[in-house]
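Step one of this worksheet: look at the structure below.
A protein chain is absent from this complex, but the other protein chains hold their places.
And now, chain A:
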Amino acid sequence: MTSYYSQVQQLHAKNGESQIPVHSSEGNTTIPVAFDSSNPTDDHSHIDHGVTQAPYERRFSPYDFNGGTTLAIAGEDYAIVAADTRLSSGYEILSRNVTKLHPLTKCCVLGSAGCKTDIDQLRSVLDIKMKVYHHNHKKEMHTPSVAQMLGNTLYMKRFFPYYSFNVLAGVDKEGKGAVYSYDAIGSFERTPVTASGSGQSFLIPLLDNVIKHQNRCDEYKPLDAKEVVEIVKDAFVTAGERDIYTGDMLEIMVIRKSGITKVEFPLKAD
């Protein structure tokens, strides 16, 4: 003989419901539970943020590429470094007049393209290191030492790098031009010619041919600073035609043992 209670339970179970009995001092009761989709236990599952149906990976990127191109050429007794002055983000121009060149000593200039805030921070850190060196040694750092120090500073942030693609141009102790090219994490090399930034792919092949005289059949003629400045202007105009992030104004610095001279040249604003 079955009890009334158990009969009721069997009936409910047939209908897809089941009761959990609760015995308390106030009296006995039951909690109905149904294990089908018509009675969801968690109301939140109704609301779909689009994640379950169409999942995608959200990601915050700490870096932004602010565009621009820099270039550096080493000569016999001079070094030339040039950069445009456009600051952009995505398809927008943020400013047409922001410099990418930063003199570190009287004989040494750093040009950087990449994420502007990282570049600014890198410059502040380098300035402090230069000053501390000056206080301790009572003289300015030589360009090869600056190059090494910059490489070390970049590597110190190997696992959260400065998003800064640098070129370093200066004259060494003898007065000869010295140019160093870097990647974002501090690998560097002394090269005769280098470029970095959004327009580097347009500039480097051109400079290989014209300045380094590679893949040419005519005779090599050493170039002096004035000629090279004209070549640099042409190169940037060319790069500006093809690269949307390059334009507005070109700054060229000629570094000699005696000091730094600056030339400005307007570029297209489109």
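Throughout what follows, a contact is a pair of C-beta atoms (placed from the backbone, for glycine too) under 8 Å apart; a residue touches a chain by one contact, two chains touch by 3 or more; residues count from 1.
In this section, contacts and distances are computed from a predicted model.
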item	value
UniProt protein name of the chain not shown, from "Large ribosomal subunit protein mL37", "Eukaryotic translation initiation factor 3 subunit H", "Cytochrome c oxidase subunit 3" or "20S proteasome subunit alpha type 1"	"20S proteasome subunit alpha type 1"
Which residue of A:H23, A:R58 or A:H135 touches the chain not shown here	A:H135
Of A:S124, A:S187, A:S201 or A:S258, the one touching the omitted chain in the full complex	A:S124
Missing-chain contacts mapped onto chain A	124, 127-128, 131-132, 135
